[in-house]
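A single protein chain has been removed from this complex, and every other one stays in its place.
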C-alpha cells in the first residue's frame, strides 16, 4: 500500500473510534455505509470483487451481512470495534488470508436469517444457537457470496 | 441472543410421548410424511453401485459369496438394501428368517432396526425381547420404521432411542442423550447403520463392538479380545470348508465414516442423505433416504461448485477402483477357504491349521467390512482401500499357510469373476441412461 493510503487509513481508524465514542456517530455510519468503503482497503478487494459477481450484489451490501443489525447500538458497537481492529491490523501487518472470527460468524448468521427466515422457518436451522459444533448457513452455502477461492489481493 | 421469531421454534405436537403410529404424525407434518412415503420409489438412475432396486441379489451379483458364506444364513438370501418403508416386509420375507435349516427360528434381535415399536418392547419385555423368535414378534407388531425412531413425538426434536447405540457410546465415555443437534444429524442413523453382534451372555442382546475404536482393526481386536472371552462370542459361524471361526460384518456406514474428509469437516449423514428441498417457498429436510447420486443438485451442489456430472464421474471412478479391489479380495478369500479344505483333505491337523484359520478369519473380516458397507468406498475411500489391501494380503497368507500345513504346492487357481460381474452390473441399472425405474412394491408383512 502506498504511504498516502496508509495515512488515510490511519486517520480513518482514529476517526471511526472517535466518532463512535463521541457525537459524530451518524457521520460514521454515513461514511461506512457503502460497500465501496470496505473495499477502500487493499485486503478487502477480493471480497468486493466476489461480492460484485454474486446474486447478492443488488440486495445486500457488506454491512447487511457483516454488521450487527439488531439495533442501532449493536450496529455502532460492531462497526466501531471491527472497524478499529481492521484498520489497526491493516497498518501493522495485514494477513494474507482472512478468516472470519467466531463473533463475526454469529453476526453474519443472524443476518442470513434476517432475510431468509421465512424460507427456513420449517426447519431447525436456527435451533443450535449455543452449541459449539453448530452449522452455519455458509458451511453448506460455501460459495455465497464470496466464491470459493480467495487469492491474496494483488 | 434472541431467536429469530420465524424458525420452527418449540413444538408441542400433543402426541403421546411414546407414539409410534406414523399416521398420527402425517396429519401434523404432511410434507415430511409425503417425502417419507417416497421411500417406496425404486430406481438406480444416476448410480452405478447403489440406488434402490427390489431384491437385487448380492449372491447372484458376486458368485464367490456362495463359498464365502457357505454354511451361514447369508448364503440363503442376501439383497441390496432398499427404502425405509420396506424394512418389515424385507425382514419378514427374507430366507434368512423364513428358511433357516433344521426348523431353526431366527431370533427377535433381528427386529431391532426394523420397527419403531422395538424400544418400547425392550422396555416391557427386557432381554426376553431379543430371544423371542422373529415370527412371534411379527404377529404382534403393527408399525415399521416411523418418525419416533429419530424424533421425540412431543417436541419433534432429534433424539436416539436404540439401547445398543446408547450403551455402546456410553462404554466409549460419551453420553449421547446429551448430543448436540449437529451430532444427532449423524447419530440418529448410527442407531442402525452400524456393525453389530448378538451377545450370547445376554440372550442375544444387540451389541456394537466399539470399545476399542471404530476402525476394522480395532473392531477385530475387540472381537478377539473382549467379545470372544467376556461375552462368550467366539464366532458368528464356523466355516464348513476351512473350519475357521468366522465373523460376519454388517452395514458399518457410521464406523467407516469416522475420520473421513467429510466427517472431519463436520458434514453429517443428513447433510447428504436428507438435503433440504423446497416445498413451495419453504425448505424442508428430504425424508427420502437413498443414494445421493440420484439427487446431486440437492445433496452436493450447495457445497460443491463443480459441474455435477464431473463430480459424479469422479465418485464413480473412485468406486470402480474400490470395486476392483473388493472382487480381488473376495476371490482371494475363496482360494483361502478352498486351500484350507485341501490341506484338511491332505491330512493337516487342527494344530497344523491354527495359523491358516486365524488368517482366514481375519482376511474375510477385512473383506466383509467393506463388502457390507453400502457406499462402495465413497464414505471413506482411503480407509476402505487400506482395509481391502489387508484382506487381499491376509487371504493370500492364509493360502500359503494352508499349503505349508497340507504340504502341497499346487494352490487352487483364483477365479476372476470380473467379466461376469461387470456384465451383470451393466445390464442392471447402469450406465445411467439405462438406469432401472420400478413401480413401488408391496410393503406389508402380514
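Letters are used for the chains, namely A and B, taken in the order the chains are written, and counting of residues starts over at 1 for each.
As a working rule, a contact is a pair of C-beta atoms (placed from the backbone, for glycine too) under 8 Å apart; a residue touches a chain by one contact, two chains touch by 3 or more.
None of the values given here were measured: they were computed from a predicted structure.
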Absent-chain contact - pick from B:344, B:392 or B:421: B:392
Among B:177, B:297, B:310 or B:418, the residue in touch with the chain that has been omitted: B:310
For the chain not shown, which residue from B:16, B:127 or B:261 touches it across the whole complex? B:261
Looking at the full complex, which residue from B:28, B:166, B:411 or B:440 touches the chain that isn't shown here? B:411
Residues of subunit B touching the missing chain are 259, 261, 264-265, 306, 310, 314, 317-318, 321-322, 324-325, 328, 332, 381-383, 385-386, 388-389, 392-393, 396-397, 399-400, 403-404, 406-411
Residue-wise, where is subunit A in contact with the chain that is not depicted? 1, 96-97, 99, 142, 148-154
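In this text, only the chains that are shown with their structure count from here on.
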Nearest whole angstrom, what separates the Cα centre of subunit A from the Cα centre of subunit B? 45
